[in-house]
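Take a look at subunit A:
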Amino acid sequence: MSLFMTLCGAHIRLAWRGGQTVLAVSFLFIAVTLLPFGLGPELKLLRALAPGLLWVVLAISLLTTLDKLFQADFEDGTLDRLRLLPLAFEAALLAKLCGHFLALVLPLILSVPLAGLLLNIDGARLPLLLAAMVCGAPALVMWGGIGAGLAVSVRRGGLLTVLIAMPFYVPVLIFGAAASQAALATGTALWPYLGILAALSAATILLAPFAIAAALRVAQD
Partner candidate 1 sequence: MYDTYIYLSYAATFVPLAVLIGVSFKQLNEARRLVQLPAESD
Partner candidate 2 sequence: MLKALENISAHYANPTRFMALAAKWHAPLWGLAALCLAYGLYRVAYVPDDYQQGATVKIMFVHVPAAWMALFGYSFIFFASVAALVFRHPLGHVAARAAAPVGAVFTLIALVTGSLWGQPMWGTWWVWDARLTSVLVLFFIYLGYIALWQAIDEPTRAARAASLLAIVGFINVPIVKFSVDWWNTLHQPASVSRLARPALHADFLYPLLIMGLGFLLLFLALTLTRMQMEILRQKLRRRS
């Protein structure tokens, strides 16, 4: 257990020192800033689109962080050493992914309120949006991890990772955006959508490490 924590902490430190958190959050704000230039500054329109736009921008920002996930460790042999630890390889990978979530994804989600401000988001919808993101983002990280694992042996495989991971993001985006719209639209309860998102996340947290481990083993052998 403490080994798990150590690995998690190591990845967090790596991400922070490499400036990845700052880069990822900057990317999020850059994307959000560009939106009104494309859509027009009309506040009513932006308000209506804001939750969906923020979900998409979150997903894309997440995708840009993926190529740093395993590549460095793969190239300098750290991944090989992870396999030799007393901890199961899958668990070690889960630790790295948790670190990734805490160091990169959580800051992104925490940036959403400010980014939402730029899009004139309805304050009442913000908690719903954030709750949905917290429930759904783990699934995005896990699917992204699968993409990163498969592409790890490819130099400059960032775009390949994005291409592989993108179809997996569609269901999460659909339910995530629906969750954000839910309460306002028909007054329906939020819980079913959050439940689906949480279920997707839970399933991927349980199963993805095995797929990622298999992918990394293919690359290492």
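Just so we're on the same page, a residue touches a chain if its C-beta (ideal position, glycine included) is under 8 Å from a C-beta of that chain, and two chains touch if they have at least 3 such contacts; residues count from 1.
The candidate set was assembled so that all candidates are chains of the complex that A comes from, given by their letters.
All of these numbers come straight from a predicted model, not from anything done at the bench.
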| item | value |
| --- | --- |
| Direct contact with subunit A in this complex, candidates 1 or 2 | 2 |
| Candidate 2-facing residues of subunit A, complex | 146, 150-151, 153-154, 157, 160, 163-164, 166-168, 170-171, 174-175, 178, 211, 214-215, 218-219, 221 |
